[in-house]
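This is the structure I want to talk about, given as structure tokens.
Missing here is one protein chain; the remaining ones are kept as they sit in the complex.
After this line comes chain A, so read on.
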């Protein structure tokens, strides 16, 4: 446990001093502020450039528009930044040999894998929750009377998808030493998720739904019951990926 916390602290320092925290916060905050503001003001801004008939055809922005922007931004750019920033989390250390000295001191390999996974999950959670709070505040401010329901479920599914993605990254980091291979592997998994999503029969295990149906959830098209199997599958797969990462890493030569 001591080793785990020592490595967790090290991840924090590394993230801060290599300016990744700066990039992470900037992007997340930008996306968070942009979501409600663009929903509110984009029609107005556009109407300055477009003919009146076109501008008038825009629907009046609502709280739904704001959340729509939020989910679009975070399921795409937000997760993309998470992948970019965390893809080298272990592979870079394996490439540079920075773990050799620490392993020679008796550092356990599972402490390394687990601390990195937890750190990435921690950053994703904190960034996501703060961004959510900002969007929530602005949305409630601009559209105090709204009929958005099941907000928690919609938020939770995308968060779980993020955790799954982080588990994939950690697993890829154990398999490959290069940044590029890790990115490619992660991309491969995402493409696989898209392929699974094509088949209606596989709906129950189509993990991609967690990141694409958030707006539909807000409009009451789905409920918790629709996701119980999928959430269990996703959590289970994530745990398996991390456990496999630990097992494989234990056998790897540094």
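Observations
In this text, a contact is a pair of C-beta atoms (placed from the backbone, for glycine too) under 8 Å apart; a residue touches a chain by one contact, two chains touch by 3 or more; residues count from 1.
The rule we apply is simple: contacts and distances are computed from a predicted model.
UniProt records the chain missing from this view under the protein name "ABC-2 type transport system ATP-binding protein", selected from "Ni,Fe-hydrogenase III large subunit", "ABC-2 family transporter protein", "ABC-2 type transport system ATP-binding protein" or "Glycine reductase complex component B subunit gamma". Between the chain not shown and the residues A:40, A:109 or A:209, the one that touches is A:109. The chain not shown here is touched by just one of A:18, A:57, A:76 or A:228, and that residue is A:18.
Contact residues of chain A toward the unshown chain are 2-3, 6-7, 10, 13-14, 17-18, 96-98, 100-109, 250-251, 253-254.
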